[in-house]
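Omission of a single protein chain aside, the complex is shown with its protein chains in their original locations.
The first chain written gets the first letter, and so on, giving A, B and C; residue counts start at 1 in each chain.
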Amino acid sequence: MKYTLIPLLPLLSFIINILFGRNFIKDKAHWIAVPAVAGSFILAVSAFMDVLAGNVINLNIYNWIVSGDFQVSIGFLIDQLTAIMLIVVTSISTLIFIYSIGYMHGDGGYYRFFAYLSLFVFSMLMLVMANNFLLLYFGWEAVGLCSYFLIGFWFHKKSAADAGKKAFIVNRFGDFGFGLGVILVFLTFGSLDYAQVFGNAGSVVGQTINILGTDYDLITVICLLLFCGAVGKSAQMPLHVWLPDAMEGPTPVSALIHAATMVTAGVFMVARCNPLFNLSHTAMNTVAVVGGVTAIFAATIGLVQNDIKRVIAYSTVSQLGYMFLALGVGAYSAGIFHLYTHAYFKALLFLGSGSVIHALHDEQNMQKMGGLKKYMPVTYAVFIIATLSITGIPGLAGFFSKDEILYRAYLGGDTGKFLWLLGTAAALMTSFYSWRLIFMTFHGKFRGTHEQEHHLHESPKVITVPLMFLAVGAIFAGYAGIPPLLMEHGDRIGEFLSPVLGHPHGEGTHAEEMMVMASSVLVALAGWFIAHKMYVKNPELPRKVAEMFKPFYNLLFNKYYVDELYGKTIVQPVLKISDKVILGFFDAKIIEGIVNGVPNLIGAFSRKFRQVQTGLLSNYGLAMALGALAIIGYMIFMR
Amino acid sequence: MVPLSWYIILSAVMFSIGVFGFLARRNLIIVFMSVELMLNSVNISLVAFSHYLQSMRGQILVFFVITVAAAEAAIGLAILIAFYRNNPTIKVDEINLLKG
Amino acid sequence: MTAPQVFFSYFAAMITGLSLLVVTRKNPVHSVLWMLLLFVHIAGLYLFLNAEFLAAIQIIIYAGAILVLFLFVIMLLNLRKEETEKRFQRQWPLGLGIGVVLMMFLVPVLGNISVVPPLGPYSVDAIKSEGHIMTVGKVLYTEFLLPFEIASVILLVAIVGAVVLAKRRLE
Partner (left out) sequence: MENIILNQLNYPVLTCTVFLPVAGALLLLFLRGDSLIRFTTLLVTLATFVISLPLLTDFDKTTYKMQFVEKHEWIPSWGINYFIGIDGISILFIFLTTLLSILCVLVSWKAIENKAKEFHIALLTLEAGMLGVFVALDFFLFYIFWEAMLIPMFLLIGVWGGPQRVYAAIKFFLYTLVGSVLMLVGIVVLYFTGGNTLDILALSALQYPLKLQFWLFLAFFAAFAVKVPMFPFHTWLPDAHTEAPTAGSVILAGVLLKMGAYGFLRFSIPMFPDATRLFVKPVFILSVIGIIYGALVCLAQKDLKRLIAYSSVSHMGFVTLGIFALNIQGVEGGILQMVNHGIITGALFLMIGIIYERTHTREIAAYGGFATLVPWYAGLFIILTFASIGLPGTNGFIGEFLILFGAFKAQKLYGVLAATGVILGAGYMLWLYQKIFWERPGPDYGPSGRHPVRDLGLREVVTLAPLIALIFWIGFYPEVFLGYMHSSVERLLQDFNLSAYAESQNLMAQLREIF
């Protein structure tokens, strides 16, 4: 019951707010939503304690779908992995709910916002607590739905409406694969229950599946299909295009859904399915390579963006790439660890930028900011903390998790070395664009209008206090996983998760570990140095550099033209074919041609033939008489 | 005795004249009368058969024929009047509302 | 030629001739009058066939009712100019041809028709002993009761129909 309440409380908040919010609750919506999610948080902590005490909970509530041998229940599994996720989701949700009270104050859809946000928390909790694939899929789609609602929250803006739609449809591409993966899992294992599937995982090694005449390894196919879903939800290449656009949503949404929780669902899912992924080298390598490539790909785009939220969005894509990289090299716990630390510092970055945007009255272009340091000291301070954390400065959360990932990649053979290089390069860029963001926003002189400057102010307490809490998380969250080099048995989170995720293989020497750590710290500092050089010391430099590498700059600025590519190759052809070929030609001409053509033919014949009907009575009489005559003649002469 | 066939031949001749009138005349009223003529020719043969077969059925049938003829004349002429009111002609070759 | 045959020949000739007159007269009133005469001759023929009641009916209903109806309508429509126009349609030769061919088909076939026994119970004597009306009545009200009733319904329908059709629309 306690565990069931964890998702039910937010659901209740959703139902109450959506039904009565418009007419009764109005701007008191948070009085329902915040206690509900805080209650969930408390219950989640207690569940975490239960797990810490060694109880893994797996309970079925009722049979959801029964059809022949296909049976799926609605049920919860709370093990170590889920427990961590529960803490991440509920704690950050609580903080962001509180933050939203201030941020969304006065918005016409205040009740709606809290309703959707509650629904999101419910869905996300269902996702992480599911004990079978189909319920996971339920949560998976439901968070997508909430994401759709919340991105399109300000639906009167066309860009927001488009972005919401885009997010949902792009995700559908991933879910297409995921859904097929789930079906294939059932056909292979005869169950969708995690326990049974993972328990029997070993028994299907070596089985193949025939697709269009070629045999493929069954496990690999399953894993790759499932991974499709992760690629969509976690905005990896090539389905990353929706996440930057998703920044059209209110900032708390970006922080909660598009940074801390929902987008990490893919990471969670792959980690959850580690018994399957472990059995397929191909799948693991795919995950690692997609992650690594996405990490550097998104980071390069992030270098030149001017929209403050988009920079952070690309940073998110890049960091998610890191997590997949970790999963791909078998360091599941490192991936989850990064997920956990990332949630705090990235939420902090987003909420901080929200604070900035709020202060500037919805200005998001960094070129119109600058010098905010003195107006918004608290925001500035938390921004610095978050940036230090994300760039991997020792002592802050990001350092520990990022270092763990890079180290594990380094140990992962030749591919691993290559990925490590990618990761380190991405770390350099991360550092650069993060500092660039800080320098452009908080340093220098204010570049906005006088009007805006006049109104500049620090955000109210209800906004800054959650920021401080998150800042604490961004600093200390990492101490759950201190590398062995620094402290014996320091990797407590890895140990905690090991019953679910196992231990990463491969042991390196202290020297190697030292080298990896040093290099990542070095690139972090290098990033700061370059950014400082370009944006503080010599503000003319960026333009010169951009001029110098014009084509390259344009390529990055336009995000590698991926959106345009999809538009040209998929969206427009499909629309054109639908309109011109299928509807305009095939449906209207061929099928309707036949359908209407046959009657028309008959009609044309009849029009001619009906001339026989003169309408003159005597003609009919004549015909009748002739007919009678013929019959009489026949009777008389032929018989 | 008059043979049966004489009556029948008379009936046939009269019927043929009726047919001719039905097909040839322009005046709708006379066309109706031709129909009556044909009905009467049939009546003659019916009565003749009835007499020669010493059965009553033929004569009974004549009753019904007369009934139907009366009904037909009444309805037909009523239609004629209704029609004439809308379309003042009763010439067969000018009535072609049924033209396809 | 025996007397009956002479009689019959007279009636046959008259009937044929009158029929021709009916269908060929230009003025419909004339046609009706010729038809009146025709019906009288047919009635005579019925008498000849021992069907007195039918002969009476022929006069009363046909001559008395139906023909008067025809006359009524002719008068009602008041068709003056019809009299001056052509009386036959363009297709009249065809009509004539059909009539003639029909006659040629029928006459040879019907010419040698004869009665095959067994004969029914209603011989001339039997009818005479009971009276023709009584005989007809008995058959009509026993064996043919249902058709008789149905015939009355048909007449009713015809009355209603004729009234509905012929009355002016009330608007």
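Note that a contact is a pair of C-beta atoms (placed from the backbone, for glycine too) under 8 Å apart; a residue touches a chain by one contact, two chains touch by 3 or more.
As the structure is a computational prediction, the values presented were derived from the model and not from experiment.
Although it is not drawn here, the omitted chain touches the following shown chains in the complete assembly: A.
The hidden chain makes contact, of the residues A:F173, A:F198 or A:F418, with A:F173. Touch with the chain omitted from the figure is made, among A:M49, A:I591 or A:A628, by A:I591.
One chain is missing from the display, and on chain A it is touched by residues 18, 22, 62-70, 74, 134, 137-138, 140-142, 145, 148, 152, 155-158, 161-162, 164-165, 168-169, 172-173, 175-176, 179-180, 183-184, 186-187, 209, 211-212, 574-575, 577-579, 582-584, 587, 591-592, 595, 599.
Here is the rule we go by: only the chains that are shown with their structure count from here on.
Of all chains, the one whose CA centroid is most distant from that of chain B is A. Interface comparison, A-B versus A-C: the pair with the greater number of contacting C-beta pairs is A-B. Chain A and chain B have Cα centroids lying 92 Å from one another. Per-chain Cα centroids separate chain A from chain C by 98 Å. Touching of two or more other chains is recorded for residues 19, 22-23, 92-93 of chain B.
Residue positions of chain C touching 2 or more other chains: 89, 91, 94-95, 98, 102, 106.
By the touch rule above, chain B contacts chain A in their complex via residues 19, 22-23, 28, 31, 92-93, 95-100. Across the complex, chain C meets chain A through its residues 89, 91, 94-95, 98, 101-102, 105-106, 109.
Those residues of chain C that touch chain B in the shared complex are 2, 4-5, 8, 12, 15-16, 19-20, 22-24, 28, 31-32, 35, 38-39, 42, 45-46, 49-51, 54, 57-58, 61-62, 65-66, 69-70, 73-74, 76-77, 79, 82, 85-92, 94-96, 98-100, 102-103, 106-107, 110-115, 119-124, 126, 135-136, 139-140, 143-144, 147-148, 151, 154-155, 157-159, 161-163, 165-166, 168.
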